[in-house]
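What follows is a single structure, and I will ask about it in a moment.
Missing here: one protein chain of the complex. Every other protein chain is in place.
Let's look at chain A:
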Amino acid sequence: MSEEEKHKTDESRRQFLKNSGYFAGGLVGGGIIGSVIGWQIDDTNETKNQNEQANQGNGPNFNRALKFFKNRGVFERLAVATERIFPEDDHGPGAIDLGVPYFIDHELAGDYGNNERIYMSGPFHEGTPYQGFQSRLRRKEIFMEGLRVIESESQKEFDDSFVNLEGEQQDEILAKFANDEVNLRGVQASTFFGLLREATLAGAFSDPLYGGNTNMEGWRMKEFPGSQMSYMNEIENEDFVEMEPRALYDHLH
């Protein structure tokens, strides 16, 4: 990589992290990510505001911690991949600002990651495309395997870490997964990618109780008002009705 290219990559990394604000908690304590990618926190206020908002002003958002991923590098890789799937744009935040990586972390640690409701008895065969999910792996294993190969493919293709690549390069890598052009052990690459995509959307649009859809921003983008109790008075309205969204939180508080 030429100096110029490297510079560009650093610029885009900086841009991405500034927008995200979600690494802050770790970085303040002199985090590994900071040293790995050579980035120092430069706008603590912006970050703090976001965390406070997410937590209704009651100090830090303690939900922003990891219960599945052990290695920050892997978690960051996941985060970057979700942002490519659902990027920030004029409409509003992308996956990272919506808390999607935390959502996925939390889900992988529980029923979802453990395939709790999936039939897991063998024998296992690949099957036809019409026979659906046939992997012997649990979703948490599929994510780990997928994220591992994302990194090895990035090294192979571009001689650099996935998180350091240009956006288009990252897309190239992800497209290989979507199109089954790489091999994973125990699962098809497209199955992993399908899960990643689905989980990203679920994190962007599920009730904020799950750790994603920060401040209901996902819902706001779609003008979806969340959990309203009744549309009796609006259902016949000729015009589009804009409403402040409500979350399940309101059912208890």
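Heads up, the rule we're going with is that contacts are C-beta pairs under 8 Å (C-beta built on N, C-alpha and C of every residue); 3 or more make two chains touch, one makes a residue touch a chain; residues count from 1.
Here is the rule we go by: contacts and distances are computed from a predicted model.
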Task: Protein name (UniProt record) of the chain left out of view, among "3-isopropylmalate dehydratase small subunit", "ABC transporter ATP-binding protein", "Gluconate 2-dehydrogenase alpha chain" or "NAD(P)/FAD-dependent oxidoreductase" - done: "Gluconate 2-dehydrogenase alpha chain"
Open item on the list: Touching the hidden chain in the complete assembly: which of A:Arg84, A:Lys140 or A:Lys176 does that?
Closed with: A:Arg84
Task: Touching residues on chain A - with respect to the absent chain - done: 84-87, 89, 91, 94, 111-112, 115-121, 123, 125, 127-134, 171, 174, 178, 197-198, 200-202, 204-207, 209-210, 218-219, 221-232, 234-238, 240-241, 248, 251
